[in-house]
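Notes follow once the structure below has been shown.
Here the complex is missing a single protein chain, while all its other protein chains stay put.
To keep things simple, chains are lettered A, B and C as they appear, and every chain counts its residues starting from 1.
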Amino acid sequence: MSVERATLRLAGLSGADHDRVPWVNHLVDAVRAEVGLEHGVTPPVYDALRRGEAPDLLTLAQRAASGSVHLRLPEGREAAAARSAARREVGRGLRIIDKQRARRDRLVKRHGDPVQRPWIYLIVATGDIYEDIPQAQAAAREGADVIAVIRSTGQSLLDYVPEGATREGYAGTYATQENFRLMRAALDETSKELGRYIRLTNYASGLCMPEIATLAGLERLDMMLNDSMYGILFRDINPVRTFVDQRFSRQIHARAGIIINTGEDNYLTTADAVDSAHTVTVSQLLNEYFAKEAGLQDWQLGLGHAFEVNPDLPDSFRIELAHALLARQLFPEAPLKWMPPTKHMTGDVFRGYLLDGFFNLVGAMTGQGILLVGMMTEAVVTPFLSDRDLALQNVRYVLNAVGGLTEDFHPPRDGFIQTRARQVLGEAVDLLTRITQEPGAAPLLEAIADGTFGLMRRPANAGKGLDGVVERAADYDNPAATMLEEGSDR
Amino acid sequence: MSVERATLRLAGLSGADHDRVPWVNHLVDAVRAEVGLEHGVTPPVYDALRRGEAPDLLTLAQRAASGSVHLRLPEGREAAAARSAARREVGRGLRIIDKQRARRDRLVKRHGDPVQRPWIYLIVATGDIYEDIPQAQAAAREGADVIAVIRSTGQSLLDYVPEGATREGYAGTYATQENFRLMRAALDETSKELGRYIRLTNYASGLCMPEIATLAGLERLDMMLNDSMYGILFRDINPVRTFVDQRFSRQIHARAGIIINTGEDNYLTTADAVDSAHTVTVSQLLNEYFAKEAGLQDWQLGLGHAFEVNPDLPDSFRIELAHALLARQLFPEAPLKWMPPTKHMTGDVFRGYLLDGFFNLVGAMTGQGILLVGMMTEAVVTPFLSDRDLALQNVRYVLNAVGGLTEDFHPPRDGFIQTRARQVLGEAVDLLTRITQEPGAAPLLEAIADGTFGLMRRPANAGKGLDGVVERAADYDNPAATMLEEGSDR
Amino acid sequence: MSASTPDIIRPYGDTTGDGMVQVSFTLPVPHDKRAEGAARQLAAKMGLEPALVVHAKAMGPDFTFFVVYGSAKHLVDLRDVTVVEREFPLLSPAEVNKAVKSRLRRKLVVVGACIGTDAHTVGIDAILNVKGFAGEKGLEYYREIRVVNLGAQVLVPELVARARAERADAVMVSQVVTQRDAHLHNTMTMSAAFREAYPAGQVPLLVVGGPRFEEGSAPKLGVDRIFGRGTTPAEVASYLVHALTTRSAAAAVPGSPRPGGAAAPSGPDGRKQR
Partner (left out) sequence: MSASTPDIIRPYGDTTGDGMVQVSFTLPVPHDKRAEGAARQLAAKMGLEPALVVHAKAMGPDFTFFVVYGSAKHLVDLRDVTVVEREFPLLSPAEVNKAVKSRLRRKLVVVGACIGTDAHTVGIDAILNVKGFAGEKGLEYYREIRVVNLGAQVLVPELVARARAERADAVMVSQVVTQRDAHLHNTMTMSAAFREAYPAGQVPLLVVGGPRFEEGSAPKLGVDRIFGRGTTPAEVASYLVHALTTRSAAAAVPGSPRPGGAAAPSGPDGRKQR
C-alpha cells in the first residue's frame, strides 16, 4: 500500500488535508475502495485524469477524498494511455532523485569528504525540528560528519507520513518531507561553512518505509536506516509487507545513492551480546543479500553491529574487538556502522564516558566505516547538547591519540581474539544452514515464524499493516517499480 | 644533622616538648652547640649518660633543652665505652625494624598479595589523620593495594618531625610517628577484613628524610617516596645534605624491606613530557645506581615515570606507550611506578576520567608494577572520596576488560613505538655522557649546579638546610651507619 | 564512622561537613566573562557557596558548557526523608501461590502492556515473562497467576477492553520513554480511562513501572503503585497478593479507603475519582 503511495509521491502528489491526512492516502484509499489495488494505483488514477475527472493529481485526490470522483480500471488502449501518462509523471520524480544524487556528488566534490575514517555519526532527538537544527549544526561544527534525526516514538506504526515542519515528537522528531528539507538546507549551509559535506540520515522503516525512502531521495538525504527484518521483529509489522516495502525502498536508495544502515544492534539490546553474536553476522549476511538484490552497491552497505558485551565480563573489550574484526573481514568493502553501548549504560555518566572511549577505540582499531557516537547519558535522557559535545571530544581524543594502535595490533592466530571470531562465524554458518533446512516454500519466512530471530515468533499472516498487503494481479503496473528495475528515467 | 637525629630515634628517643619541638632536635642541637657534630652525636650523648648526667636518653634530652647538662667529646676508653653503649641502644632500634620486616612477611603470607599486577596505589590527602583513615579503608575495600598518605605542604622544609596525631595539614597530612602507627594499625585491620595485605606509603624527603625513613621502618610502612635529587631540584635543599641523607635513608629502607618510589614524574610537571622524556630515563638510572649502592634490591626499586604527554598531540597515547615500554625493558626486575596525567588535566572532569582510562591502559599493557591511580578532579581539588571510588572503578574496568590486549600488542621494530623508544634512550645516553664529561671532582654535583636537570641551577654550596651539613671528623662514629653497612643488629 | 548517623548531614567531599558538590550544565549564551558570571549566579542560586567554575567551554557560538564545584549550604535533614518502605512482606513463589489460592480461590489475573507509543518491553517482560530478572522467575512462572502480556505500543482503549475481557485483577503498565513527560501523560490517560470504564471501587489494581518515575507520585498519577529501577518479579508478586487480599478484606467494609499507602483516597488536587 505504501509502495503505491510512494509512487504517487514520485508523481508529484504531496500535502495533506486540514486533518493532516496526506492526499496520497486519500487517493490510494479511494482507489482501493473503488477498484482495488491489485492492479496498481496508477492505472485508475491516470485514467481518471485522462478522463478529466480533475485537472491534476492534487485536485483529483481532493475530490476523491470527498467521494466526488469516479474511478475505474482502464482497459486496452485506455489502459496503455494511462500507463504511459503515469510513467511520464513518475519519471519526473525519479529525475528529481537523480538530480539530487548528482547535486550530492557535486557538493561532496566541492566541500570534501571527512578526512578520517570512521565517519562520525551523531544523533539529534529533541522532537522539535527547530531545536534539532541548531543542535545538528553545533554537532557538525564540533566534528560530526553525519547527522541522524531520530524519529518520534510511534511514527513507525502510523500508516501515513505526517506533513510539514513538526515540533511535537516524543524522544524524536517526525520524519516529514518538510523536516527533511529544512534540515538538509541547514546542513548545506553548515557544509559550506565547514568545508566538509555533512551527511543527513533518517529512518526508512515502519509502515511507510517506501514513502519515506522516496522522500529521502527527493530531499537528498544521504543515509537511511533500513533493515530487512527490523520492522518484523521489533515492530511486529507483517513480514510480507516488510519484505515488499523493503525491496522498493532499497531500489530507491540504490537509485538515490543513499547508504543504508542496518539494525543488527537491536538484537543485542534484548539478547545477550556474547550468546547472540552470531545472529548479528547472520543478519548482516541477509541484509547484504537483499541489498544486492535491490541493486545497492557495496559502498552503500552500512551493515550494523554494536558494542554491547557486558563490560563486567573478563576480556569484554577483546570480545568486542573479535566481533568487530569479524564483521570487518567479512565485508571488506562495506562502510560498516559501529554502534555504541546502550544496554549496559547506567546513570553513572562517568563510567559511561569511559565505556564510550573504549567503544571508540574498537571502532578506530578495526577500521569501521561509520561510528555512531555514544552518549554518557544513554541510560538517562535523549542526548543533551553538552552530551554530544563531550562525546565528540571523546571521539577526537581516541582517534587522534590512540587510533594509530592499529599498527601495533596483531592478534595471534590462536590467540583469544581470532579464536573467538572463528567461533562466532561457525555459529552463524550453523544457523544459516538450519534456516535453509526449514521445511516449506519460503524458508526464511518459516524461520521468522518459528522465532529463530530474537526469540520472537512472527508468522507471515499476522502483524501490523497486514491489511495493506495486496496480492498483485497479473496486470499489476507500477511505473516506479518498472523504471527502478530498468534504471530508466522516463 | 637529620642523620644524627635519626640515630637517636633508633636508640629510642622520641616525643617533643610542649612547643612540639622534638627531643631529638634539642639533644642534637645541644651536642652541636657544645661539642660539634663532626664526631657524631652518639659519643657525647652516651658519654654523658655513662657519666650519669641523666638516667636515660629522654631525661638527658630534657635537661639538655634547659641547658643543664654538660656534654663533651669522650676520648680513649671512655670513647670506646660510649661507642659500645650507643651501638647497643641503636641496635635495639634496628632490631625493631627487623622485627617489623618479619612481621610484614608473615602478614603478607597470611593475607596474601594482590592478585593482579600492577598494584593499585591510591592517595589520601585530607590533612586530618582521622579523616584519612576511613578514606584509606574505603579505598582499600574498593580495590586499592597501596595507600599513600600525602604530606602537608611545607613539611619538607621543616627541620624537625612533628609529633603526635595531627589534624591540621594543608593538602596533605603531616608525617608523624603516631600518624604512621594509626594508619598502619587501621590498614592491618582492613587487610584482615579483605584477606589482602594493604601496603602503606609515605614520603622520605625534605630536611628530615633520614628520620622519616627511620620512623617508617619502625612503624612498618611498606613503601616510601624517596628520590635522589627531588629535594635538590624541587625543594632547593642543599645537594650535599640531600645525598648524605638519601644514602642513610636508603640503607634504612633496604634494611626494612621497604620499596622506594622515585620521583621522575616531577620533571614532567614542569618540563615537556616529549622533549624531556630522556631526563626521566637518566634519573631512573641514577636512582637505580644510588639505590644499589645503598643496598636496595631490584624488587625494592619503584622507579617512577608518568603519563604527561600533551593529549592533544597526535599519537600522544602511543608516545606514552613507547616511554612506558622503554622503562619496562630497561629495568625488567623493578616494580616500576606508573603515574597518571596531572599537568594536562583540566576542570573538565569527564575528559579527565577518559584520560585516566587510557593511562590505566598503558599501565596494564606494559606490565607496570605499581599504578598510581589518577583522579578526575586532579585540576580541581585534592581527591574527594567519590573521586577515588570512581577512579578505582575505572582501573578495574580497564584491567579486567582491556588488560589482555597485551597478547595482541606487538609494536613492529621499525614502527612508531620502537623508533620513539630508541630515540629517547639515545638522548639519555648522550646526556649521561655529557654529565660524566663535566670538569671538576664530582661531575654529578657540577652538573646539578649547572642546571642540567629541570633547568634549575643548584650549586653544592647553597640551598636550604646547608647549615645542617657537617663534614665528618676522622673519628666520626655513627653506630647506625656502621650496623647498616655491616648488616649486623647488635 | 558508622554506628549512628546524625540527623543532619551535608554532602561530603573529603571532610565531614564540607558540603562539596559537582555540577555541570549548559547556558544558552556565548562563552565570555558574562557567561561565567551567569554560571556563578546559577550556582549561587542553587546554594553553592563558594562556587568555583572550574571548566567553561564554548559549544558553538551560542552555548557554553560549565563544570562547577562548590559547597552546598543546604542541610539535609534525615528526619524529613519519607521512605516508602515496602508496605508488604516479601514472599516466595510458593507463598504467593498459596496466598492466592487460599484467599482469592481462583487464579489471579494480570494484564500487562507498554502503552502509548512506548516500545520498551524489556522492563515489563522482565517482570512478567518466565525468564524473569536478576535470577528471579517472572510472574508467568507462578502457578496461581495468569499473565496476559499485550506487548508494546498498546492503545489505552485496547488495554481497557482486554482488562475487562480477561476480568483482570491487576493491570501492569510499563513506561520507559520520559521525554516531554510522555510517561506521566500516558499513565494519567490510562488511569482516567479505567476509572471511566469501571464502576467506582471496582477498578483493577493499577500498577505502573519504569526507571524514571518519581517516588511517591502514584496518587498524582491516579495509580495504586509505582515500581522503579531494579524492581524484581517477587516484589511485584508479593505486592499483588498484599494489595488484592487487603482490598478484598476492605471491600467487605463499604466506604473504607483502598489499600496501599499510595492509594490514599485523595490526590494532590483533593479528588482521586474524577
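The rule is simple: a residue touches a chain if its C-beta (ideal position, glycine included) is under 8 Å from a C-beta of that chain, and two chains touch if they have at least 3 such contacts.
Not measured: the values here are computed from a predicted model.
Trainee: So which of the visible chains would the left-out chain be touching?
Mentor: A, B, C
Trainee: Which listed residue (A:Leu200, A:Ala379 or A:Val470) would be found touching the missing chain in the intact complex?
Mentor: From the options A:Leu200, A:Ala379 or A:Val470, the contact with the absent chain belongs to A:Ala379.
Trainee: Just one of B:Val24, B:Val161, B:Ile260 or B:Leu385 touches the chain that is missing; which is it?
Mentor: Of all options in B:Val24, B:Val161, B:Ile260 or B:Leu385, contact with the hidden chain holds for B:Leu385.
Trainee: Which residue among B:Gln62, B:Gln100 or B:Gln137 touches the omitted chain?
Mentor: Checking each option in B:Gln62, B:Gln100 or B:Gln137, the one touching the absent chain turns out to be B:Gln137.
Trainee: Give the residue, chosen from A:Glu131, A:Glu407, A:Asp450 or A:Asp489, that touches the chain omitted from the document.
Mentor: Considering all chains, including the one not shown, the answer is A:Glu131.
Trainee: What residue numbers in chain B mark contact with the hidden partner chain?
Mentor: 125, 127, 134, 137-138, 141-142, 152-154, 157, 170-171, 234-236, 269-270, 379, 381-382, 384-386, 389-390
Trainee: May I ask you to list the residues on chain A that touch the chain which is not drawn?
Mentor: 125-126, 128, 131, 134-135, 346-349, 377, 379-385
Trainee: Touching the hidden chain in the full complex, which residues of chain C are there? Just list them.
Mentor: So the residues of chain C touching the missing chain come out as 1-2, 5, 9, 11-13, 16, 20-30, 33-34, 36-38, 40-42, 45-47, 50, 52, 54, 61-63, 72, 74, 76-78, 80-85, 212, 214-215.
What we mean here is this: only the chains that are shown with their structure count from here on.
Trainee: Just say which it is for the chain contacts: an open line, a closed ring, a star, complete, or other.
Mentor: complete
Trainee: Sort the other chains by how far their Cα centres are from that of chain A and give me the top one.
Mentor: With centres defined by C-alpha atoms, farthest from chain A sits B.
Trainee: Centroid of chain B to centroid of chain C, CA atoms only: how many Å?
Mentor: 53
Trainee: How many angstrom lie between the CA centroids of chain A and chain C, rounded to a whole number?
Mentor: 34
Trainee: In angstrom, rounded to a whole number, how far apart do the mean CA points of chain A and chain B lie?
Mentor: Roughly 61 Å, centre to centre.
Trainee: Could you check chain A for residues that touch two or more other chains and list them?
Mentor: Chain A, residues with two or more chain partners: 390.
Trainee: In chain C, what residues contact two or more other chains?
Mentor: Within chain C, residues 57 contact more than one other chain.
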